[in-house]
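Of the protein chains in this complex, one is absent; all others appear in place.
To keep things simple, chains are lettered A and B as they appear, and every chain counts its residues starting from 1.
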Amino acid sequence: QSSVTLYGLADVYVASRKDADTGDRTTAMSSGGVYQTRFGLKGSEDLGGGLKANFQYEHGFALENGGAGSTGFSRQSWVGLSGAFGEVRAGRAWSAFDDISGSTLAAKNSLLAPNQGTWLTTSYKDNPDNGLYYATPEFGGVSGAVSYGRENASAGAGRGSVASLNVKYGNGPVFAALGYQTEKANGDATALKYTRLSGSYDLGMAKLLASYGRVAFADASTTEWQFGADVPLGGGWLLSGGLARSKGEITGFSGDANYTGKLVNVGPEMERTGYSIAAFYSLSKRTSVYGGYRANKIKTPGAADKDGDVFALGLLHMF
Amino acid sequence: QSSVTLYGLADVYVASRKDADTGDRTTAMSSGGVYQTRFGLKGSEDLGGGLKANFQYEHGFALENGGAGSTGFSRQSWVGLSGAFGEVRAGRAWSAFDDISGSTLAAKNSLLAPNQGTWLTTSYKDNPDNGLYYATPEFGGVSGAVSYGRENASAGAGRGSVASLNVKYGNGPVFAALGYQTEKANGDATALKYTRLSGSYDLGMAKLLASYGRVAFADASTTEWQFGADVPLGGGWLLSGGLARSKGEITGFSGDANYTGKLVNVGPEMERTGYSIAAFYSLSKRTSVYGGYRANKIKTPGAADKDGDVFALGLLHMF
Partner (left out) sequence: QSSVTLYGLADVYVASRKDADTGDRTTAMSSGGVYQTRFGLKGSEDLGGGLKANFQYEHGFALENGGAGSTGFSRQSWVGLSGAFGEVRAGRAWSAFDDISGSTLAAKNSLLAPNQGTWLTTSYKDNPDNGLYYATPEFGGVSGAVSYGRENASAGAGRGSVASLNVKYGNGPVFAALGYQTEKANGDATALKYTRLSGSYDLGMAKLLASYGRVAFADASTTEWQFGADVPLGGGWLLSGGLARSKGEITGFSGDANYTGKLVNVGPEMERTGYSIAAFYSLSKRTSVYGGYRANKIKTPGAADKDGDVFALGLLHMF
């Protein structure tokens, strides 16, 4: 069957975690340590003259229980066209912001990335329903994308929306990207605004990684940093780790059911820091084992500092 | 893998609709403009002597949100045998009435077909659970099918059922089909009865299309017509459109949860009319774009007339 490809991956790990809020340590199996466990269907048809029709359906689930209760092509569900003009996708596709948001995070943007448990700017809406996405072709290493998704549930001007863009540059050892995304809840005129700057420089013996994020809602905002490095050790080994920080009056989100009603929690300025170190060993191009340690600290004015950490060991297999 | 074929399609569109009841206009993305977005597995095994074992599992979903909340092989789920005797299917299969119900509707029986928003006789139960389906071989252009599905939930004679048949004739430019289906709810002795007549004649420069439907419940009934034409314009273009009407005392259905309890609404005689024009452009055998306009009018005695319409533009890709 040449017109459709079945693909996916399995990612399982066992982690020992100290919960920062309760102080309790739990050891449990989970999945999606590096990438969410998934299966998908995708295809591309050559329509002539450089034009192609493309589609992708992708279901993400929890490997450790078979995805009990999860339904739908929760990760991606889109159809579109591509050609000299770039690429258009319609349906549920990754937002332009998502394209570059995690591109220079250490530890492959896994659960062992230093910003995990620290950053809030990873809580953006990553694949809005009813979306249109457009990516430009590349011009001399520069490319960009815009995307827009809008809530269908109710009519009129008050419908929620997610608008997003990115610009990126890659050339030899240099990579840099800027992303911006606004999210409006149904009937809410105030937009939640996310900004991301991602940059990396490949020295050969190590790739230096830096990421910056900002989230703002009305007068409140929180600003975040991450610095790290990927160090290839040879023989299939990669060492990666770094430091991350988050500081500001936006202290969290709740009720993030699509873009119809995320609630923004604002409070006294909170500071979160994290660091991590992870190792990845490739058994093949498609299979690897990974492990590492991450620690987090949360400082809230007028409250005791909180500490959390995680040790994890996992197996990742792509097909 | 020779024993199973993975297949599907993606159909997405943006439509601007004026709701006939509220008068509000909404622009939104949706899917399934021509065919419901789906993926499926099917296969056929040659058992020798002309006998084959066949199966098909097909999941339909909403592309614009990845099918959030939808589960199961909601469109088809059956296994069966075929041979010189015809074909038998067991499970959840399309009813015999469904086979021919939309066969001569204009605009490819899409959301832009003239009868959409006008007809009630398209609200039959199309793929009952626990079904048996038998289709005859073709004899000189004539073939037929019968199907029967029965509710399993409760024991005894009061279990709901869907019984269905079709006879069709195709020869050169002529196509004609008759369908009949009865639906009984659990514990309900009164059957809902659907009749369909479908006919078409291909003049070459255009195919003329006519469809008739009737639904009856006890003493109440509603009768429906549709006339249209498919006009191939060359270069991959097809123009199609027509007129449709519905008139009678059955004014709608509610609670159509399978065949266990559809409620029939009976009232003063209501008249609905609709017309539409649509264009389809094939980018390839598997990919096309479509667009068009449909308008509906509803006349209810003692109430103001209502008007609705829809403009739509979509992309269809099969794999």
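Heads up, the rule we're going with is that contacts are C-beta pairs under 8 Å (C-beta built on N, C-alpha and C of every residue); 3 or more make two chains touch, one makes a residue touch a chain.
These figures come from a predicted structure and were not determined experimentally.
Colleague: If the hidden chain were put back, which of A:F39, A:F73 or A:F175 would touch it?
Modeller: The missing chain is touched by A:F39.
Colleague: In terms of residues, what is the contact footprint of the unshown chain on chain B?
Modeller: 1, 3-4, 6, 41, 43, 45, 47-48, 51, 53, 55, 57, 71-81, 90-92, 129-132, 150, 152, 155-156
Colleague: Could I get the residues of chain A that touch the absent chain, sorted low to high?
Modeller: 5-8, 10-12, 14, 24-26, 28-31, 39, 61, 63-71, 283-284, 286-287, 315, 317, 319
The criterion applied here is as follows: only the chains that are shown with their structure count from here on.
Colleague: Rotation angle for the CA superposition of chain A on chain B, to the nearest 5°?
Modeller: Going from chain A to chain B via C-alpha fit gives 120 degrees.
Colleague: As a quick test, compute the distance in whole Å between the mean CA positions of chain A and chain B.
Modeller: About 41 Å separates the centre of chain A from that of chain B.
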